[in-house]
Every structure is written in structure tokens, then in C-alpha cells.
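Every protein chain of the complex appears in place save one, which is left out.
Labels run A, B and C following the written order; every chain starts at residue 1.
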Amino acid sequence: MDLTETADEQAFRAEARAWLEANVPSVPLPSFDTAEGFELHRQWEAKLYEGRWSAVSWPVEYGGRDADYVKWLIFEEEYWRSGAPGRVSQNGIFLLGPTIIEVGTPEQKARFLPAMAKSDEIWAQAWSEPDAGSDMASIRSKAALSDDGSEWIINGQKIWASRAAWADWCFGIFRTDPESSRHKGLTFILMPLDTPGITVRPIAQLDGDTGFAEIFFDDVHVPIENTLGGVGNGWGVAMATAGFERGVSLRSPARFNVAVDRLIKLWIKIGDPDDDTMRDAVTDLWMQAEGYRLHTYMTVTKLLEGGHIGSESSLNKIFWSEMDVRAHELALQLLGPDAERIDGPHERWVDGFLFSLSGPLYAGTNEIQRNIIADRVLNLPRG
Amino acid sequence: MDLTETADEQAFRAEARAWLEANVPSVPLPSFDTAEGFELHRQWEAKLYEGRWSAVSWPVEYGGRDADYVKWLIFEEEYWRSGAPGRVSQNGIFLLGPTIIEVGTPEQKARFLPAMAKSDEIWAQAWSEPDAGSDMASIRSKAALSDDGSEWIINGQKIWASRAAWADWCFGIFRTDPESSRHKGLTFILMPLDTPGITVRPIAQLDGDTGFAEIFFDDVHVPIENTLGGVGNGWGVAMATAGFERGVSLRSPARFNVAVDRLIKLWIKIGDPDDDTMRDAVTDLWMQAEGYRLHTYMTVTKLLEGGHIGSESSLNKIFWSEMDVRAHELALQLLGPDAERIDGPHERWVDGFLFSLSGPLYAGTNEIQRNIIADRVLNLPRG
Amino acid sequence: MKFSFTSDQQQFAAGLREMLEREFTAAHLRHVWETGAGHDAALWSRLAEMGVLSMMLPEADGGMGGSFVDTILLIEELGRAAVPGPVFETMTVGALALAGTPWAAGVADGSVAVTAALMGERYVPHTAVAGVVLLSDHDSIRAIETSQLQLTEVEGIDHGRQLVTFAGTETAGAFVGSDRETATDAGSLAAAAYLLGLSSRMLAIAGDYARDRRQFGQPIGSFQAVKHLMADALLKVEFARPAVYRAAWSHATDSDTRARDVSMAKSLASDAAQKAARSALQVHGAIGYTWECDLQLFMKKAWALMPAWGSASYHRRRVSDAVLGPR
Partner (left out) sequence: MKFSFTSDQQQFAAGLREMLEREFTAAHLRHVWETGAGHDAALWSRLAEMGVLSMMLPEADGGMGGSFVDTILLIEELGRAAVPGPVFETMTVGALALAGTPWAAGVADGSVAVTAALMGERYVPHTAVAGVVLLSDHDSIRAIETSQLQLTEVEGIDHGRQLVTFAGTETAGAFVGSDRETATDAGSLAAAAYLLGLSSRMLAIAGDYARDRRQFGQPIGSFQAVKHLMADALLKVEFARPAVYRAAWSHATDSDTRARDVSMAKSLASDAAQKAARSALQVHGAIGYTWECDLQLFMKKAWALMPAWGSASYHRRRVSDAVLGPR
């Protein structure tokens, strides 16, 4: 155990901090779930890429810095502390990118990774289907091979596709063996969202923005080369991606440390310093965010030493999502009647509250995560 | 709505208070789950009977006062406020008694009720079986009719029989139709615990006292006259008893109001008056106890106006049992390291904490109660 | 001792519920949101006609002369339907403060809606439809015609409760009946009753969804996790209920414990609404997170009313002061 940073890590942190201080926009960008905000965030991603900060954990050849997990966490700490914009590139750089690096063909790596790193191409995910919410294995959208075997012909429907309203490409899993059921016979496929036959219907979320969409597939032709990880292996490829999502990359601790620091500032500014109940509640939140940070450092050390993330990653998902709701509930409690106003000086807290409510619902509801923990970590009998 | 007491109610309260002030033992009795304490509590019950306070809601002819539910609640308020001993007669007077009054034969009423009111005969309940904990319908202990039809011959085993270590009689349900399963073919039977063939094995609980026991039945002969509510009707009779148990009588609100008043006194004595966290927590407990009291008054008004208690009674069971644990946890928190000592000046809080932990477990675990609420109050589909 | 409502009181509430179920569905509510109307004028007239709006107004003013006990179930029903506009404000604070004034007739016939900001709020809701705003002045209340104020619209989370900041209040208006504390207690209690109805409705919406929606081959309501989530929320709602009804009695009888009882009611009702909203959303999953799902209309009203008229923690402190002595 050594909880101090190496000279190399310190230098990396200093470099990131200096670049961010010089480049982070001084005025917050509009939400990337609006048309205008999406393009502004794309421009910010291009600037990040110029500084070689858009995908720090990727290999250098694809625009990254080969940063190990610890450095990635350090970058995240500096990134969120600097007040930089949210990552519109999340689906690509953090979810699909690592999967392509792991299982993609050389051609796929060359074709997709650089454009992803630059955000020339921004990705939507397309996991869920209307009748397969938390039950991801019951996917029914079909991809059939064309007669000459050169294309998939896709029909069906996806829902809750994040970023799909304005993204360029999407990835998802489709049933390629019509005789199969559940986890078998699924294939992971990539395609441009402007392919003929695709219709995107944006869905307005609680705050009115369109962070996700339905995608309808009507005889959509996709070259067979866009298969990722082999025909019939879609479930395994998706799970690798989703496991990483839940376990590490979806919510890096720095976001919560920064949010709790803002909560503390708010408390100092408008809270009653003699009110122990609020003081204790804010302290609890601080401990949760700090605990989550420590837990993540333990996890990445384990990964660096050759270990694996298993179903324990479900613990993370529950932890951060509940913590995020709680932090925002507390902030609104501090704000009192001001919390009702959504356009004022505290807009960010109200927005953040609404956003936090999605945490326990998406990437597998927390109920599903508890089942996973019980079945696979605690080894309780399946229901 | 009229939340003031009538002159008649006020007079009843005053009479109860005066009698209790004159008669409640000045020194607490030892636990009735010890041999010595059981007999001392029996003597106290005899004194209560002398004052005609042992079974106030029963008809006058059986030793009661025909008190309606409101008066019963008033009596309970005065009783617990006076610091009077716990009711060793609980199983008889509050559970079995009302059931006998409702479905018993005239002979059964004459035979059992007066002795029960005087506590000449103290009752144990015998609901559960080792393989039928929360699943009460899976009862296997059998009662077979003797050849001449005059007796039940009982074989099997019961567990968690409260008061059974020192009680005189027990009641329970037994499978009288060997071909039946689940809720059918069960019969409610009463018998003396010294009947040949009965073996009582006391079970030590968390605090070392023996509040319950296993009862083994080995060819136990019981006269057919001891059948309550008709052969094969055992489930319905038991449910009427259990519904009343959960809904009203098991934990009258006054106990919690008194416990919370003691908590408030403890807080005033040893708490930090500037500690809002504890102040808020104590206030929450006060609101819970007060809310439970109000809820009970609403329920009994409904009953008095001809309504019924349905599955809503499961809400009560969860509410009081969780509140009771919470109240004792808070008290122990106030006591700090003193809470570790079980024989000192704060013995009652530590004892009370251990006892409170049984609340969410017995009379149907709170998990079972939540299922009942979901299925029967919220009309969700059965699992 | 009798803790129940008369059959007249119950029937009036049941009648109101039936009317609202028929004539003010979630689709109507969404329409009010989308048009920015602030309330539904036809519904308002209908409520005036039924005597709902003037239940607490003295008969001398053309009102029904009812007590808070007569009124509380009605407010709960209005909450169940999430009726937009200053409805419970007009019925309670409005009736108390404007009794005997020239505005009283307007309250009775539905031509005057009343809103209020009596607790130092920076914003006042409902001014788009309310003709009179009640503001506190030390321990008293002044009534000001909305047209006399300089209002600036701001965006609130609940489109059935539009917000403005206000100025020009220094001297305008007339002092009216009711002291500030009686009026704020009335508003707080009315908000509690409204939240109670709202909470029941959110659980009903979640129940419908849980019976309907299937996952893993079964309706999701058959899963224990969903059952227990909803049972725990129901518990909070059902134990807030008697506290709200009792506070109505305390307000109606001007009981010594009025402040304590009203605060207990608002504290428990706010907490119950928070739990009901969270649970209902969780039962819905992603669908509940959309603008299209009706649940949001009710959740946002709950989130707006939880801090309004004193938050759960404000009112809990008020209970503390009564029960444990002042801090």
C-alpha cells in the first residue's frame, strides 16, 4: 500500500490541471441534450482532442496517452474540479472505445477510434427495447444476413438510446439467430444513424431536454464488417461493456467529490452553522463521496495488479446513484422555497436533482443490481 | 369528528387512574419470562381482576366492564402511564378471550372466560411449527379423532409458543383432515399443558429469559369439547385472532407514547440540548408514537361505526415494530458506552432494545406483512 | 371521542372525486401545462358552483360556513387530481383573510382567486390567475390586488403553479382579517392535505403500471422488490393521514396545540410525498423519467409543495419546540 502519488503521477496531474485552466470555457455550455448544446460540446471535445485529453486511457496510436487507471482517475479529478463541460462523447470514448480496443479488428480500430477520439463521430448506445427494460436478455430486434452474406438487414426498435437525438452513430445488440432466446444468438453491431430505414424519435425527459430517443429500424442495411466481436457473441461483448460501465467509467468519483464540495460551499453560504442535523447530513455525504473515491482506487489497483471486476461492480452502481440523489435532495432542502425555481441562480442544483433521479433507473435499475449482488456476490439461490 | 372525551369517558379515565395509583406495585416485578416473575405477575393479574380491570373490554358477566374500544384505549393509556407490570395474561385476555366470546359455545364461555379473567389459568399460544414459521398455513401437527369420536389424539410439534414455559393451558391449530393441505382441514383446539403426552421445552431468547418454548405432542388425548369454532374451521378462527392481534390489541399505542416520554426524559437528563440531530430524532419518534395513537383512534372509531379491520392491520404491525426498534436504538445511542452494561441503572433500555428486536420478527415477519399490504391493500399481482 | 367524518362530509368528498375523475383527467392537467393557462377556468367555475371554493367562507359572505374539518377531505381530493391554480390557498387562507371584505363575494362565486406569500418567500405562485395576493406585515396580513404589484415571471418546476418575483408591496393593499399565524397554519395544513391526495395518486399511478408492465415474463408488481417499495411508501402516507385530519380538528377548534398539530401534519405529509414520488418513479423505471409519462405532472407538484408553506424540517422544529421546549 502506498497512497501517495508517484512523481510521474504528480507531473501528469500538473499537466492536466494547467491545460484545463487554460482551456475550460469560462461560461457553462448549454445542456448537450439540446441541439445547440450538442454542437458546442462537440467543439469542446475537439479541443480536448487537440490537447490529447479526450481519451487519456486509450493507446497513443489512437489519440490517447496510454494512461493507466490511476492516471485516468487523476485526470477525472482534475477535469471535474476545473468545471469543464459534461462528456457528450461518453458512450463512445468510455463504453464502445475500450470494447473496440479489446475485441475489434485492426480495420475497425483504424476506422472508428480516431474519429471517436476527435468526436467527429459521436455515438449513441442502443441497448434497451420497449419490452426489455431491465430484462436486457429478452431482446427482439432482429438482424438477418442478406442473401450474399455481405450485409445485416435490421428490423425492430430500441429505446432509451442516450444521445441518439443528435449523435452520428449507434451501437447495440441484435438477435441474429431467430431460433435463439435470451442471451444466445445475439450480435453486437455498429451503424450510422443516417442509414436509410432508421428513424430516430427523441424522447423528452423530466426536464424537457431530449437526452434519449427511440430508434426504429425498418429494413436497415448494414455492412457485415460492422459486426463487433463476432456473430453470436453479442451478449458477452455487451456485458464486458456494461460491466465496465457500472464498475468504473460511468461515474468516476471525482464528479461526486466535486458535487459534495459544492454542497459544502452552499451549506457554508446559506446553511445555519448551528444546525447539527444538516451539518451531520453534509458530513455523511462527504464520507460517502470520499468512500466511493477510496473504493474506486482499490478497484483500479486490483485491475492494475491483474485482477478482474466481477459482479461487485453492481455495488458501485447502487452506491453512487443513491448518493447522488441524496446529495441533491440535501441541496434542495438547503435552498427551501428557492428550490422550486428552475431558471435562477440555483438552476444547476434543480437540474442536477432531476438528472440524479435517472441514476437508480438506468444502466440496470438498482433493484436488478441488488439481485445481481445477492445471486453472484452473496451466492444466494436464484429466485 | 369530535376529538374531545365525553363525560362518561372522562369518568372512566379518572376511575382507572385512581385505582392504578392506589394499586400498582411501587417496585417493578421481575420479568414474567422467569419462574419467579411469572407467579408475581399472576398475583398482579388477580389483583387487577379484583378491581375488575383485568379485561375491561369483555362483557360484565365474564368479569369485564363492557368497555368499548375508545374506553379500552383510555384504560391502556392509564395502565401504561401508571408504570404497571406487563400483561402475562396477554395471550388469553387479548387474543383467545375475544375469539371465545365470538365463536365459543355457552359451555366454553362459562368454563374458560372467568378463569382467564382471574388468571387462575394463564394461556400460551401455539401457532408456529418448526417448518412453518412465516408460512403459517403449512402446519403439520395432527389431531385425529379417537374411535368413539370423543377425543382428539394429537401428535406433532409447535414452536415459539409464548408464555409456554409456565402457562397452564395452550391454544393452537392442528391438521384434523390428513388429506388436506394449506388453509383447509385445520381445527382450533384448547388443552391444558399438563395433559399426559405434552412435553414443554423452554427456549432461551436473546436476553437468556425463556419467553417461549417448543411444545411436543405425543399421543395427547384432548376432549372433543375443547374444539373452538368447529372442526375444519381452524384457519378462519386463527385469522380472526391474528387479525385482531396485528390490528389493535398486540401493541396498544399507549406503550409507545410512554416509551417515547421516557426517551424524552432521558434526552433531557443526559442529552446535549444543542444537538439538533438528536433533538430532531427524538421529535421524529414523538411524531411516530403520536401518529400511531391517532391512527389507532381512527381505526377504533371505524370499528365502532360498524366497519371492519382488513389487511390494513399489517400496516400497524410494521409501523409499531420499526418504531419500537428505533426508539430503543436512539436511547442506546444517548447512553453511549453505558449501553453495554445490562445490569445497571439503564437495564430497562437494554432489555427493551433486545425485546424490540423481536417485533419485526414475530406475529408474521415484517416481510410477510409487506407482501400482505402489496397484495391485498395495493392489489398488486401475487408473486 | 370520535375520529371520523360524517357521512355528509364523506359524500361531498366522494362527489368531488367522481367529478374530478370524469372532468379533470391527467390529459386536462397536461393541457393547462402546455397552454400556460395556470388553471382551468371551466373547472374553477364548477368548483365555485359546487361550493368547494367557499366551503370555509362564512354564510354571511355567501359561503358554505364550513369548518376546516368540513374542508380537509375536499382539499385531499383536489390534490389527488393535482388541480392547478391557487385552489387550496383560496379555499383556506383566502376565505379566512377575506371574510367580511368586499372580495369575499368574489371568492364565493369564483371570480376572485387568492394567492399568498406569508412566510417571507421570494416568489409567489399563481399570480397569473389570482386577483388578490396576501402578504404578511408583521403579525398581520395585507391583501393587495395583483394588478397593483410589479411582477416578473420566473420559471418554476410545476407548470400548475407559475411563479413570479414581486415588488411594490410597501404600502399597497388593505389590512384584512386573520392573523398571520392562523393564516400560515391554514395554508400549511391545506398544503399537507393536498400532498396527501397527491401521494395517494402517485401510488395509484404506480400500482396501475406495476399491474400492467411485464418484465422477465411477469407483471413487475409481482416482484417482492416492487411490492415492498410500494408498501413502505403506503405506510408513510397512511400514517400521515390521521395527523392531517387531526390538525384540521385542531385548526377548526382553535386548539392550544394547533401549531404543533399543523406542523406535525405538514412535516409527515411532506415526507410521505417525497417517499411516494421516489417509489412511484422507481416502479416506473425509465418511462417515469419522461415528459410524456403523466407521473411527472404529479411529482413536480409534490416537489414544489414540499418546501412551500414550510419544509418538513421547518415544521419538525416547530413540533420540537412544542414537545421538547424551545431550543
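Methods note: contacts are C-beta pairs under 8 Å (C-beta built on N, C-alpha and C of every residue); 3 or more make two chains touch, one makes a residue touch a chain.
As the structure is a prediction and not an experimental result, all values here were calculated from the model.
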item	value
Shown chains that the omitted chain touches within the full complex	A, B, C
Residue among A:E39, A:D177 or A:E312 touching the omitted chain	A:E312
Option touching the unshown chain, where B:D2, B:D135 or B:E305 are the choices	B:D135
Sole residue of B:L190, B:A339 or B:V377 that reaches the chain not shown, by the stated touch rule	B:A339
For chain B, residues in touch with the removed chain	128, 131, 133-135, 138, 159-160, 203-206, 208, 277, 325, 329, 332-333, 335-344, 350, 357-358, 360-362, 365-367, 370-371
Touching residues on chain C - with respect to the absent chain	223-225, 228
Contacts of chain A with the absent chain, listed as residue ranges	1-6, 9, 70, 264, 267-268, 273-274, 276, 279-280, 282-284, 286-288, 290-292, 294-295, 297-298, 301-302, 304-305, 312, 315, 318-319, 367, 369-371, 373-375, 377-383
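Definition applied: only the chains that are shown with their structure count from here on.
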item	value
Longest centre-to-centre distance from chain B, chain (CA-based)	A
Pair sharing more residue contacts (C-beta pairs) when B-C is set against A-C	B-C
Interchain centroid distance [CA atoms averaged], chain A/chain B, Å	53
Distance between the centres, which are taken as Cα means, of chain C and chain A, whole angstrom	39
Contacts with two or more other chains, residues of chain A listed in rising order	277
Overlap residues in chain C, where contacts from two or more other chains coincide	223, 226, 313
